[in-house]
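Then we have chain A:
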Amino acid sequence: MTLDSYVPILFLIVLSTLFAVASIWVSSRIGPRAPTPAKLTPYESGIVPEGGIEKQRFPVKFYLVAMLFIIFDIETVFLYPWAVAYDNLKLFGLIEMGVFIAILLAAYVYVWRRGGLEWVD
Partner candidate 1 sequence: MEFEAPAVQLGAIGPEIALVTTALLLLIVDAFIPEGEERWYLAVLATIGFGVAIILAANQWGERELQLARMVAVDNFATFVKTSVAVFAVLTVWLSRDYLKRSEDEESEFYALLLFAAAGMMLMASAADLIMVFLALEIFSISLYVLVGFRRRSLASQESAMKYFLLGAFSSAFFLMGIALVYGATGTTNFYPGGGGEGIAGYLVSSAASDVDLLVLGVGLLIVGLGFKIAAVPFHMWTPDAYQGAPSPITGFMAAGTKFAAVATMLRLFVVVLYPLRADWRPILIAVAIATMLLGSVLAVIQEDVKRLLAYSSIAHAGFVLTGLIAANDRGLSGSLFYLATYGLTVLGAFAVVTVLAGRKERNVTLASYRGLFYERPLLAGALTLFMLSLAGVPLTSGFVGKFLVFGAAIQAGYWWLAVIGMLASVIATFFYLRVLVVMYMQEDDRGLQPAITGRLANSVVGLTAAATLVLGIVWGPLIDLAERATVFFA
Partner candidate 2 sequence: MSNFPFLDVVIFLPLAGAFAVGLIPRDNDGALRWTAFAVTLVTFVVSLGLLLNFDSDAAGFQLGTDVRWVKDWGVGYITGIDGISLWMIMLTTFLMPLAVLASWTITTRLKPYFVFLLALETGMLGVFSALDLFLFYVFWEVALIPMYFLIGMWGYANRIYAAVKFFLFTVLGSLLMLVAILFVYFNAGEGATFDYRALLGTPFSPEVQRLLFLGFFAAFAVKVPLVPLHTWLPDAHTEAPTAGSVMLAAVMLKMGAYGLLRFAIPLFPDAAREFVPLVMTLAIIGILYGAAVAVMQKDLKRLVAYSSVAHLGFVVLGMFVGTVEGMSGGILQMINHGLSTGALFLLVGALYDRRHSRLIADFGGLSKSVPVLAGIFLFVALSSLGLPGLNGFVGEFLILLGTWTAYRWWVVPAAFGIVLAAIYLLWAYQRVFHGEPVIEENRVMIDLNLREVSMLAPIMALIVLIGVYPKPFLDTIEPAAERTAQVLKEGSVASRDGAQQLRRHIVAGPLVPVLEED
């Protein structure tokens, strides 16, 4: 195998970049423009925005909770394919998942005891 086989990929990269740039440029040129105040407000699920959202400051706790949520949420995703393939994996799969859950549990206990789940100190 040589570098030659990568030429199509390079070609693809160039082509897709060109296409993206071109389509944005063309649409900004030929698209009609009729701005209204309603069109310019950010979309917040149909509710009228309170305004000045970019100036508000969020408590750092939001980020912490969001990160913890993502971590534990993503981990549970692994349970689905495992459950589907359980018949094939048998005891081996059970033990492996036990180890996985144990590590997750350790992390959970740690986060809980260190106050990561408390909203108010």
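On how the list was made: all candidates are chains of the complex that A comes from, given by their letters.
Just so it is clear, contacts are C-beta pairs under 8 Å (C-beta built on N, C-alpha and C of every residue); 3 or more make two chains touch, one makes a residue touch a chain; residues count from 1.
This structure is a prediction, so every number in the text was calculated from the model and none was measured.
Candidate 1 is the one that touches chain A in this complex, out of the options 1 or 2. Residues 1-3, 6, 85, 88-90, 92, 103, 106, 109-110, 112-114 of chain A are the ones touching candidate 1 in the complex.
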